[in-house]
Structure formats: structure tokens, C-alpha cells
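What you see is the complex with one protein chain gone and the rest in place.
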Amino acid sequence: MAKVYLPADLSRHTGGVEILEIDAPRVRELQQALAARFPALAGEIERFAVAVDGEIYSDAPYHVLTSESEVYFIPRIAGG
Amino acid sequence: MSRLHIETTINGEPVEFLCEAQDSLLAALRDQAGLTGTKEGCTTGDCGACSVLLDGRLVPSCLVLAAEVQGRRVTTIEGIATGDRLHPLQQRFLEHAALQCGICTPGFIVAAKALLDANPHPTEEEARYWLAGNLCRCTGYDKIIRAVMAVAND
Amino acid sequence: MPIRYEAPESVAQAIGLMQADPSARIIAGGTDLLVRFRAGQERPSAFIDVKRIPELVRITVDDGGLHLGAAASAADICEHADVRRWWPGLVEAVHLIGSTQIQGRATVGGNLCNGSPAADATCALIVNQARCVIAGPGGERTIPVEEFCTGPGRTALARGEVLVEVRMPRPAPRTADAYLRLIPRTEMDIAVAGAAVSVTLDEAGTCTAARVAIGAVAPTALDVPDAAGALVGTTIDEAALERAAAAARAAARPIDDKRGPAAYRRTVVGVLTRRAAHIAATRARGL
Partner (left out) sequence: MTDRAAPVIGTRPVRHDGVDKVTGRASYGADLAMPDMLHGAVLRSPHAHARILSIDTRAAEAMPGVKAVITAADIPECFATVAMGELPMDMHDGSDNVIARTKVLYHGHVVAAVAATTVDAASEAARRIEVVYDKLKPVLGIDEAIAPDAPILHAGLTAGDWAGQAAGRPTNVASRMELKRGDLAQGFAAADTIVEHEFRTTMVHQGYIEPHACLARYGQDGRVSVWTSTQGPFLVRDQCAAILDIDAAKIKVTPSEIGGGFGGKIVVYLEPLAIALSRKANRPVKMVMSRDEVFRASGPTSGTVIRMKMGATRDGTLVAASASLWYEAGAYRGSPAGAGAMCCLASYKIPNFLIEAYDVVVNKPKVAAYRAPGSPMSTFATESLVDELARTLGMDPIELRLKNAVAEGDKAPYGPAYGPIGLQDVLRAAQRHPHWKAPLGKNQGRGVACGFWFNGGMGSSASVTLGADGSAAVVTGNPDIGGTRVAQAMMVAEELGIPVERVRASVADTDTAGYTDLTGGSRVCYATGMAVIRAARDVRDQLRGRAAKIWDVPIDAVGWDAGRAVPPNGRGDREALTVADLAAQLPKTGGPIVGHAALYAPAAGPGFAAHICDLEVDPETGGSRVVRYTAFQDVGRAVHAGYVEGQMQGGVAQGVGWALNEEYIYADDGVMQNAGFLDYRMPVASDLPMIETVMIEVANPLHPYGVRGVGEVPIVPPLAAVANAMRDATGVRFTELPLSPPRVLNGLEKSSA
């Protein structure tokens, strides 16, 4: 089960749930599972970048997760 | 519309060009003489990117009328090296990594040459004040000043 | 109509050109005129380049004092050994006009004709009793420099007139000048406030004559006799310096703009007056 951390701007849609465990093979399935459980997240969660075990990707739906993975959804940023 | 016919000397070569009364020397160098090494950063004399020597005197070419150079001598960045031998300032700028984007570099080298022509051994403070009219936004000036001082101390 | 470029070789020719075309503008260094032109603020019918007129680019120092051609470049002035020797404050002021590049172009005549209240040279000229030599269709006339600028961008020049040179008498013995200005950076800025001071000391070190002028704090550079009066008769001690500073602050009529708030300018012009007077006095004591 990957451990998932939601930032405040997403936990507003989960009734305050910030940390949860989800069994998903890849980031996409994890996003789908989250949206299934919290319908208000659909369409929102894709706007966030994802950090898997400390590595940040702006968009990585097919990134493979393990049972040890820590997944953070974080706002996207632009560099100069 | 009759244009002005100007005969001048640029980097030791006789050059003729046509211009309007209001054209700047900068525009004439870039658009008429094909010498685009002299850069335009502001056209108000505040950045130094368009520095050239006019009869050996450092001037901002954006604030010189092209018509004014009739019969005079203009030196641009393209005239600083001797043949394929770089001027010591050019060499030191390369060695000291004194350029990043490089847009201010021609102006700095022309201005620094004028400095060393007038004062071969400036102090760091003299070099900084002399070059205060040349803006650089990339380097924080440190390596530029070091490059100039290296030539001064050679 | 295309803009014309003319390069007269005599004062008479220049006067003729200016008289014939009131929309023509004289270009000396061009460091103000061309900036305004490129910004669309000025659209002359012709540029009259006066730098090929010998009298206008000449700098001579003789027993009568300094003859400074109106179109001599700041760089030429600052390199002139006699000018440096006799008028260090003027050289300081002229040296502050813009960058090294601008120095190669800018002129004292242009600095005056531009009519900027913040012009660095003007204050130094005032305290050195400079006079402007103006040639025009009716002949030549001479006016004190403090009468030359009549308001921001305005001068005493009439149609067809050309500023030919600025004359300054040799300083009396034990006389020295100084100019200071405040700018946010160390270079490149226009003065937020400026002050020039000239003092004459007797052998005992008492000030017998003084002149104080302040810039960028009124529509024109101001001659401040009250500040000068505060120095005369003193040894230019701390109390005298404070009184001069107070007089300068009192005379200032600054405005708020992007370069500084009025209250700030008033405060600082006092500081600059005190410091410039101190430097001038120190210089005079060393003569």
C-alpha cells in the first residue's frame, strides 16, 4: 500500500483526510482510486504535480508505485 | 527624400553610408555598416552596450547622430582585435569567465579599452567607476573587474 | 518633412540657422535632446550640430580666468590640467554628469540649455561667478549663470541666440570650491539634491567671501545668499556649517517625484551644503 499525502488544497475535498494508504500499481490508478473515494477530487488532483519517494514529476501517470512508496501531491511550480 | 551621404573611417577602413539626419550612429553601424557587435540595450545612454570610440573618445553610439561622424574615426568591438589575435582584454574576459549571456560584453571591452588607453594601471575603484556606465545583469561585475584588472596588472 | 542636419562652422552661421528656423534645435552632446527625441517628446525640424565651431569646443585658462566653450565635452573639461587645478568643485560637478560614455558627449552648455533643475554643473558654475556669453542676431551679451535658467526646461535664450561660452574669473587667493550631490546609486543617477559651495579665507582662516548654490530642490538651481552669509565672518566651524545647512534647507522649494520626496530633498540638501562647505574650507585652508 502506497502512503499518500494530500496537501490542504486537496484535503478540502476529502473532508479533511490528509494521509491515507492506497493500493495502486501506478500513479494513474492511484489518482483514479482517490477520485473514486472522494469524487470532489476528480479534475482537481490532475492539477497537482506528484512526488514519488522524493522525486517530483509534473505529470507521471505511469510511474510505478511499490508498497513502500510515499506519494505527495504538490502544487506545480515554474522556474525562471 | 534625400539622405545624407557620410564618409567616415570605421575600424581603420574608409566607409560610406547613407542616413537620415535623426539616425543614430548605433543604427548606422548595425544597419548600414553591418557591424552588429555594437548592441542596443536602451537608446538612452544608460546601459553602455552601444559603446564605441569616436576619435578615441568613449561615447554611447545611441546618442551620437550618424551624420556627426563625417570625417571622423570610429572604433567598434569588431576593431578591437588585431587580425586573428585577440586583444588582451578579450583574452582575459574569456579566461576569467567574465561573460555569461554576453550581450554587454562588447560594450564592456570597448569601455575597458578606453580606460586602459587613458589609465593603464587603474585601481579597482577607478575601474569600477569608469565602467559604471556599462550595465551587466548576469555577472555581478566581479569577474569583469577581475579580467580588466588582470590586463592592467600584466 | 524630413529632419535636417546642419554642422555650421562659425557662430554667425549657427545664429543664421537658428534665426531662420525656430523649430531647429542645437545639438551639442545630444545626451538630453536625443533622449527626448527618441521618446517622442521633442520633434525638431533640424539638428544644428555646433561641435564644429572652434569657439564652442575650446577650453582656455588665462589671467582673466576660464573660457569654457559651450560644446566642450565633460571629458575634455575634466582632463584639462588648469581647470582641475583652479576649479576642483567645477570638475567634480562636471565629472558627475552621467557615465564615462556620457562624459564623452555631454557639455556644460547643454547642461545649462537643457534647463534641468538637477543639472550638476549649474550649482558649481553659480558659486564660481560664472557668466554666460550669448551670441545672437543683435550681437553678444553676457548674463550671470544664475539668470540663464528660468525654469524647468526654460532658458534666457531668445530666438536665434546661441550660448557660446561660459566665463569664470580666476578664484581669489585662498578660494576653493566643492560640489556634492545625493544619488541612490554611486553613479548614473540624476541628482536627488545637490550643493556647491565656494569659500574665500583670509590668512587667519576666517571666511571673507562665500557662495552657496543648491540644485534639484527648486525649479532652477538656487543661489542661496543666506547660506553664504552664514559662513562669512566665521572660521567655518561646526556652528557656521549648521547655520549654512539650515539656510539651504529654508531656501529649498522641492517637489515630490520619482527621484525623491520633497521632505527628503529638503533634509538632504542641508546635509550636502554642510559637507560641501566643509570640503571647500578644507581645500582653501590647504592653499
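Think of it as A, B and C in the order they're written, each chain with its own count starting at 1.
Definition applied: contacts are C-beta pairs under 8 Å (C-beta built on N, C-alpha and C of every residue); 3 or more make two chains touch, one makes a residue touch a chain.
This is a predicted model, so every value here is computed, not measured.
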| item | value |
| --- | --- |
| Partners of the unshown chain among those that are drawn | A, B, C |
| Residue of B:V15, B:L86 or B:A118 in touch with the missing chain, whole complex considered | B:L86 |
| For chain C, the residues touching the chain missing from this view | 39, 182, 184-190, 192, 257-261, 264, 267-268, 271 |
| Residues of chain B (touch criterion as defined above) contacting the omitted chain | 20, 30-31, 35-44, 46-47, 49, 76-78, 80-81, 86, 89-90, 93-97, 99-106, 109, 125, 127-129, 131-146 |
| Touch list for chain A against the chain that is not drawn | 5, 7-9, 49, 51, 53-58, 70, 72-80 |
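Just so we're on the same page, only the chains that are shown with their structure count from here on.
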| item | value |
| --- | --- |
| Rounded Å distance between chain A and chain B, as computed from the means of their C-alpha atoms | 55 |
| Sequence positions of chain A contacting 2 or more other chains | none |
| In the complex with chain B, residue positions of chain C that touch it | 2-5, 7, 27, 29-31, 34-35, 37-38, 46-47, 49, 51, 73, 75, 98-105, 186-188 |
| Chain B to chain C touching residues, read off their complex | 1-2, 4, 20-22, 24, 43-46, 48, 51, 54, 57-60, 62-65, 67-68, 70, 111, 114-115, 129-134 |
